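A single protein chain has been omitted; all remaining protein chains appear in their positions.
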């Protein structure tokens, strides 16, 4: 998303900036699962000396950065089927044990992409009515329901400007009421009992301008 | 039990003979759990070249014979808290995985001791009304309900001659209807839809004499 | 002597019936029993239900099995892949059934089958379309869905090492669904990269004990191919 369609001057965050913004809020020692897509980029913005332990659904705990081209280990992939590395102290488990970590509430944080996030914390990120392919859910419902905290990282609106931050989701839900925070290219929003509370906004963006791009009331 | 109290001449099996009788019926390749007490002795009567894989509830699969006094490994015990050995090919798992083997129907055979076995296959082997200690069940209910086959190895009567092979159990049940066969010091009995069927008897014992020591009708 | 090692693919596949539920290991291209899937194609069983994470890539392996009309139903979490052409076209044409299951529920349903648990409750999918028709229940004020055990008639598993008792290890992320599928099935067939002597795998580090394994075929194919 760029600001070209906007009526005022502001700079929407780029994807690397969005990932970096979220990464800032992950403290050392957390166990974190990053969903496929933009969330995966978050790991690149956590400095290696801040020990955060990344989990992948396919039984990898303690993932490190992507390997150099000549250091690829063909048996070591993440849930997005990308080659990854394992940090010292990492471990491998089977799928049921891996999802026990997720479903048993052992992950401090899960970051997922989203189609819509509602002010009641509902997330829709797996199916849309426009999609005529067979539906696919992967581990999204397990992650969204199971982690201690669910943060969503996504654009604030669709490409045609339709708000993705909404009063109630119109797409099929991934989980009910579990989203705690949303990081978009325009703002960071906490979900509270009052609804969405703005923590920060893209440089130059006004509260009113953000509200105009949002389908739910925003609070300061 | 000896035959001294008997009105006819017969030789009741000794405990080693009972264990050996049962051991004869275990084919190579079976996964077998032997309960505490006489059942544990069955392993001594399976020749080592007939590979039978013995399981212990505390996460030991592939137990071997007791160690020599100077070969004891203090971290390797069975469910009866006796020192054991591990055969080549054996493995260790945690308690939930160990009981998944039991409860998931992966053991070919479990051999338990008993207070009473009924002709409907019910087993009572964990509590009696005479016992004023705190009740203890251990893994008996898991084993009796979970194994593919439950065989009971016990004396045919109590020391005072009360039958332990009964029409219906009067003691609290361990499992309902799962016993398939009983090996006693007097006979081997299959449990079928007709009830108890005698497979063999102690040397010199007559069918009528066996019936007289049994509280359920016997079939040939 | 117990010897679960078989010498031919025909021996490995012997007795798989039409109408079987077949659990197939692997996640991405890693830990996939490709040779066994080809063996199943050759063996001829039809009207199969296949439980697997992805519904096949390109036109080989599982995709080919589906393309040949041998699969009635797929139980999976992610029917898409880099090239899901066969599944997608069969699905659009109504020629294959899909039971979509969240990935963790899929794994836990197999674990439950292996552990003698016919049904369990989970938070996953509560309040979503994937809970439709399922029993819903509250525990301590939270809403849960009842899910049922998923048993396999056959599991096809890929291992890194195997011995004649069927003890297995897996390499890195090649473990994935393989251990729970081995637990959940009446007949577990393994292709293993390496065959080792009894006792070579340290007893503390056996990943799948042989009690869950019926047949092992040595298939030293090397590294997983790309995706």
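Some notes on this structure:
For reference, chains read A, B and C in written order, and residue numbers begin at 1 within each chain.
Quick note on the criterion: a contact is a pair of C-beta atoms (placed from the backbone, for glycine too) under 8 Å apart; a residue touches a chain by one contact, two chains touch by 3 or more.
Everything numeric here is computed off the predicted structure, so don't read it as measured data.
Note that the undisplayed chain, when the full complex is considered, contacts A, B, C. The omitted chain makes contact with just one of the residues A:39, A:146 or A:172: A:146. Considering the full assembly, A:86 is the residue among A:13, A:38 or A:86 that touches the omitted chain.
In the full complex, chain A contacts the hidden chain through residues 28-29, 31, 49, 51, 53, 55, 61-62, 86, 88-93, 96, 99-107, 146.
Summarising the interface, chain B meets the missing chain with residues 56-60, 73-79, 81, 86, 92-96, 98-100, 102-103, 127, 132-142, 145-146, 172-176. Hidden from this view is one chain, which touches chain C at 108, 112, 115-124, 139-140, 142, 144, 148, 169-172, 175, 202-205, 207.
Please note the rule applied: only the chains that are shown with their structure count from here on.
Inter-chain centre distance (chain B to chain C, centres taken as mean C-alpha positions): 36 Å. As a whole-number value, the distance joining the C-alpha centres of chain A and chain C reads 29 Å.
Looking at chain A, no residue sits in touch with two or more other chains. Among the residues of chain C, those touching two or more other chains are numbered 111.
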